[in-house]
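The structure that follows is given in the form of C-alpha cells.
Only one protein chain is missing; all other protein chains are in place.
Order of writing sets the chain letters: A, B and C. Residues in each chain are counted from 1.
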Amino acid sequence: MRKLRMGMIGGGPGAFIGAIHRTAANMDNEIELVCGAFSSNAEKSKLAGEELNLHPQRVYASFEEMIQKEARLEDDKKMDFVSIVTPNHLHFTPARLALQNGFHVVLDKPMTFDLQEAKKLQQVVRESGKYFCLTHTYTGYPMIKEAREQVKNGKLGDIRKVFVNYPQGWLSNFLEAGDNKQASWRTDPSKSGKAGAIGDIGTHAFNLAEYITGLQVSKLCADLNIVVKGRKLDDDGAVILKFNNGASGVLMASQIMAGEENNLTIQVYGEKGGLEWKHSDPNSLLLKWPDQPMQTLRAGTAYLSEIAKHNTRTPAGHPEGFIEAFANHYRNFALCVKASIEGTKPKQEWLDFPGMEDGVRGMAFIENVIESGKSEMKWKEFTI
Amino acid sequence: MRKLRMGMIGGGPGAFIGAIHRTAANMDNEIELVCGAFSSNAEKSKLAGEELNLHPQRVYASFEEMIQKEARLEDDKKMDFVSIVTPNHLHFTPARLALQNGFHVVLDKPMTFDLQEAKKLQQVVRESGKYFCLTHTYTGYPMIKEAREQVKNGKLGDIRKVFVNYPQGWLSNFLEAGDNKQASWRTDPSKSGKAGAIGDIGTHAFNLAEYITGLQVSKLCADLNIVVKGRKLDDDGAVILKFNNGASGVLMASQIMAGEENNLTIQVYGEKGGLEWKHSDPNSLLLKWPDQPMQTLRAGTAYLSEIAKHNTRTPAGHPEGFIEAFANHYRNFALCVKASIEGTKPKQEWLDFPGMEDGVRGMAFIENVIESGKSEMKWKEFTI
Amino acid sequence: MRKLRMGMIGGGPGAFIGAIHRTAANMDNEIELVCGAFSSNAEKSKLAGEELNLHPQRVYASFEEMIQKEARLEDDKKMDFVSIVTPNHLHFTPARLALQNGFHVVLDKPMTFDLQEAKKLQQVVRESGKYFCLTHTYTGYPMIKEAREQVKNGKLGDIRKVFVNYPQGWLSNFLEAGDNKQASWRTDPSKSGKAGAIGDIGTHAFNLAEYITGLQVSKLCADLNIVVKGRKLDDDGAVILKFNNGASGVLMASQIMAGEENNLTIQVYGEKGGLEWKHSDPNSLLLKWPDQPMQTLRAGTAYLSEIAKHNTRTPAGHPEGFIEAFANHYRNFALCVKASIEGTKPKQEWLDFPGMEDGVRGMAFIENVIESGKSEMKWKEFTI
Partner (left out) sequence: MRKLRMGMIGGGPGAFIGAIHRTAANMDNEIELVCGAFSSNAEKSKLAGEELNLHPQRVYASFEEMIQKEARLEDDKKMDFVSIVTPNHLHFTPARLALQNGFHVVLDKPMTFDLQEAKKLQQVVRESGKYFCLTHTYTGYPMIKEAREQVKNGKLGDIRKVFVNYPQGWLSNFLEAGDNKQASWRTDPSKSGKAGAIGDIGTHAFNLAEYITGLQVSKLCADLNIVVKGRKLDDDGAVILKFNNGASGVLMASQIMAGEENNLTIQVYGEKGGLEWKHSDPNSLLLKWPDQPMQTLRAGTAYLSEIAKHNTRTPAGHPEGFIEAFANHYRNFALCVKASIEGTKPKQEWLDFPGMEDGVRGMAFIENVIESGKSEMKWKEFTI
C-alpha cells in the first residue's frame, strides 16, 4: 500500500519533540509528511513548511484551517492522520477537531490539559472510530515489550514490588527565566497544567509501570516538591503506589537531580524473580533469579518473544535507540490505519501502542498525585 | 604498640556475621582475638573456641562469666575490648556489662532491641568514657568517606534530594520455616525487635544517607509491608524522608526483591551536581555534573581526600571489599583505643567510625518508621 | 532545497544491509528513494520495488538498465545518486558505471573485490568529480567524532598504543551449509574476495583506528585462522600494528567468538591519557587520566565538539544507535551533494564521511593482512 499521509500541528522552530515525531514517522517508509500547521504564528508555520519541502498550499496558518481544508481535499491527496505536538494546553481542541473531521490522531503526551478534557477526548475517540496513539515513547522499546511478555507469561510469578525512577537534571536551575522554550512552557501552569515534573515525566513512569506489569495503581501517597525558587509547578516528586493485586511500588520523577540526563529505570519483582530495564542501556533486559545466574536479554536476538522482534529493525549488537522506539509507535499506528483503509483486520501486535486508556489514566495519575501531595492523609484512592 | 586483645560475644556455629567480625578485626594486625563466649550453649562456645585456637581458659560459657573473669585478669593479659555479634535482643545487656567493667565495645547493628534500650546504653557509654563502635559497615568504604567529603566541601552545593535503596531478595520465600538461622531470628519479633527489613537493612540505608549528607531526617512517611505470607515482621518498605535542611528523600529497604543480592545504592543531588555509589562496585564514586562530563572517582588514587586514603590498603585497581570496609571500622576503633591506652590524642580521622549517636538515631528511625507505617497520616515527625 | 533522489542497487529480499541503508537514507528528510535494481533476478527486483512503493517504471531488471535509463531522464526527475549494497564482487562495476554516467555514489564496504579494483575505482571517482561515500558505519557515531577531536586537539598527547577489537560469534558454526544468505556470500571467496572476517569486519576496525588517531598503519603482523571446519576464508584474526608515528597496536576481528554480538571496541592511549569507546554503549566516550578521575563524555551534551554535535539529533540521555550513525554518513554525503547541485561550498563538517581513500586503504589492509598471514616473517610493510 501507499505511504500514509501525515499532517502535523505544532513542531515549528525551537521545538524539540516535533522533529523527533517527524523523524520517527519517517523512519519505516510507511508515512510521509504532507502538510502542517507548525505554529500559531502563520509566518513561522510557513517557514517551517518551506524547510520541510512541503507544498506551500499544504502549509497552514492554523490547525483549524488545516483540518478544514484537508478534510475537503480528495481522498487520494488529503492527509490520513494528524500528529499533534503542541504544548499540553493545545492538545484537546485540535485532537477533537481532527477526529471529528475523520482523521486518525497521534498525540504527544500527556493527553490533555486536565483529566476532564481527557475523558471528553476519550469519548470523542470512541465516537469517531478512528485510531488514537499517545506517544509514551518508552513502551515502544522492544525490551519493554519483552518485559511485559515475561510478566504476562508468569515468569516472575505474582508481582510484589515495582520501582520506577525517572531522573532528570535539566531544570536544576531557574531556566524558565531565560529563553529556553522547553523550560518555559513546561513550568507554566497555563500551558502545562496542574503538574510539572509529575506530568511531564511522571506520567511516562506511571505508564511504563502499568504497561509492564499489566496491573493498575489503586491508591497512592505523594510527596511533591518545588525545589527551585520561583518555580510554580513541582519539579520533584516521589509517590508510593499500591496496585490492584496488592503489590507495592515507588515512583520517582524529578527534574532537579543535577547531572542526570534522562535515565528512566524500572525494576519489577515477583515471587519467582525480578526484572530491570534502564533507558541508558535500552537494548538489554535483566532477569534476576534467586537461585540461578542473572540473565541479560538483548534486543535483536532469536530467543525473544514475537512482539519484541516485531519492534526491532537490526540484529543483536546493532543498538537501536529513542527514535526507533518512537518510530515503533508510529509504525504500529500506521499499520493499523492502513488496515483500516484497506478494510482488513489489524494484527494483534500492531495494536500495541498507547492509546486513550493510557491517556486518561495518565491524566488521572496527575490529578490524584496533585491531590495527594496536598493532603495530610497518607493514602489517596486512585480515582478517575 | 602491642596488638589489642579482643573478646567476642556470640558468633558461634551457624553465625554469619561473627566470622566477618573476626576476619575484619584480624586484618590489619592491630587486634588479636584472645577470648570469647561464642554461644549461650556452653558446649558450642567451647567448640567454637577450640576451632579458633583459643586457650580453653579463655573460652567462656556465658558473656557474664567472660566479662567478670576477664575483668579480673592482669592488665597485660585481659581483653581490651569486646565485640558483640549476637542477635538484637542480646545487644544491650552484654554491652552494658562490658562497658561497666571497663571494656571498650564493638557492637553489631542495630544498636539494641528498642529505642529505650539504646538511650540507656548511650548513657552507659557516656558514663564509661569508653569507646563504642557500631558496625554500620557501609560507612567504612573509602568511597563513602570520599562522598561525605565532597558534600562537606560544598562540591554539590546545598543538598536537595537523596535516594537510598537497599534491595535484597533472600527472604522472598518463607525461609524461617526451615532451619536457616539467619532468617529465623531476623523474622522473630522476640529477637529482632519491632522491625524486620527496616531494622536489619533499613538502618544501614538511613545511617548511610545521614553520614554522607551530614543532614538529619526530620520527618518521614512510611509504607511497610509483610509480603511473604506467615511472616511476622516487615520484609519490604519504602519511606519518604524530609531532612532538616528541607531536602527530600526516598529510602527503600526490601528483602523480597527476588534475585537481588545486597546492592545498597545511594544517590545524592545538590544544587551543583550529584553523586552515586553502588555496593556492587564499591571502589567507584560517580560525580555527575550538569555541564561537565561525569567523573568516576576510584579508591586507591592520589586525587582522593586524606580520609578516603586513610581507609584504603591497596593501590587503584586492586579492589577492596566488604571485609576491608568492615575492617576500617575495627582499625579506626583500635587506633582510638590504643591512643587511649597510651594516653595520646586520637587523630581526627580515626574517630570516624559509627558510634552511639548513630545507634540511637537508628533505633529512633525504626520506631518512627513503624509508627508511621501504622498511621493514616502522611507525616510523622522524627522523634527520639 | 528539495530532497535528493536515490537509486539503489541490491538490497532485495533476504538482504540485511539494504534495509539499513534505506532507513538511514530516509531518516533526516534529505533523501527519497526513487528507483532501484534490487536484485539480479528481475522478478525479485520488481517485487522489492512494489513493496517499497516505487513507480514500476523506476524498478529495473539490472543495474546497467537502471543507470542507463536514469541517465536519460530529465534533470528534475532522475536520481541524484546511487546506493550500492551488493556483495563485494558486485561493487566495482556498478559503481564505475554510475560515476561515469554522472551519478554520485554511496557504496557499502569493503570498497571492492580486491585492491586493484579499488585503485581503479579511486581513479574513476577522481575523474568523475562526483561524491563517493563508503559506509564504514562506525565513524558516523558522534562519540567517535568526539574521540577524533580529542586526539586531534592533543588532549591525549602523542599516541602510543591502539587496541581495536571487533568480536562477533554468529559464524561459530558452519552456517554457510544452510540457507543463510548473509553467511553464504561472506564465506565464499568468489563473492567476498580474499578475506572473510578480516574483510567483513576487520576493515571496519582498521578504518576506525586510523580515523580516530589520524595515524596510518605502516607495517603489520597477522595471524589468520579458519576455525570452523570446511570454511574457505578466515573467520578469526589478530594483527599487530605499527603506525607511522611509531605507535603500536593490536587489531582483533573474529566471527567465531561464540556469544558475542557485534561489540566493536577501541582504546587509544597517548602520553597524557587514554580513551575508550564501545559499540555496546555508543553514546559514551571514556577519557582516562593518570592523575584525575575518568570522565564519561555523553552524546547530546553541550560540552562536546561542534562536529560531534552536528552528528546528533537528540539531547543527552535519548540514545541514538546504529541507524543514526549510518544516517550521519548519508546526511553528510547528501549535504555535500546538495551543495554541489546548488553550486555552493560544502561545510567542512559535511565532508567528514568515509571516502575513496578509506576504501583503498581498507582494501590494501586486506591484502597486506592476507599476505602477512601466509608469511613466516614477522613484519609486512603496509603497501598499497
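The working rule: contacts are C-beta pairs under 8 Å (C-beta built on N, C-alpha and C of every residue); 3 or more make two chains touch, one makes a residue touch a chain.
Please read these numbers as outputs of a predicted model, since none were measured by experiment.
Every visible chain touched by the undisplayed chain in the complete complex is listed here: A, B, C.
The chain omitted from view is touched by exactly one of B:Lys77, B:Lys232 or B:His318, namely B:His318.
If you put the hidden chain back, the residue from A:Val59, A:Val162, A:Leu287 or A:Met356 that touches it is A:Leu287. Touching the missing chain, out of B:Asn263, B:Gln292 or B:Ser375, is residue B:Asn263. When the omitted chain is restored, the residue from C:Phe163, C:Trp277 or C:Phe382 that touches it is C:Phe163. Residue positions on chain A in contact with the hidden chain: 287, 291-298, 301-303, in rising order. For chain B, the list of residues touching the undisplayed chain reads 1-3, 16, 19-20, 22-23, 26-29, 33, 52-53, 168, 260-263, 279-282, 298, 300, 313-324. Residues of chain C in contact with the chain left out of this view: 156, 160-161, 163, 165, 167, 169-170, 172-173, 221, 223, 225, 227, 236, 238, 240, 248, 250, 252, 254, 256-260, 267, 269-274, 287-290, 294, 375-379.
What we mean here is this: only the chains that are shown with their structure count from here on.
When chain centres are set by their Cα atoms, the one at the greatest distance from chain B is C.
At the chain A-chain C interface, residue numbers used by both copies make up over half of all numbers present, so the two copies contact each other through mostly the same positions.
Computed centre separation for the pair chain B/chain C is 55 angstrom, with centres defined by C-alpha atoms.
Counting partner chains per residue, chain A shows two or more touched chains at residues 260.
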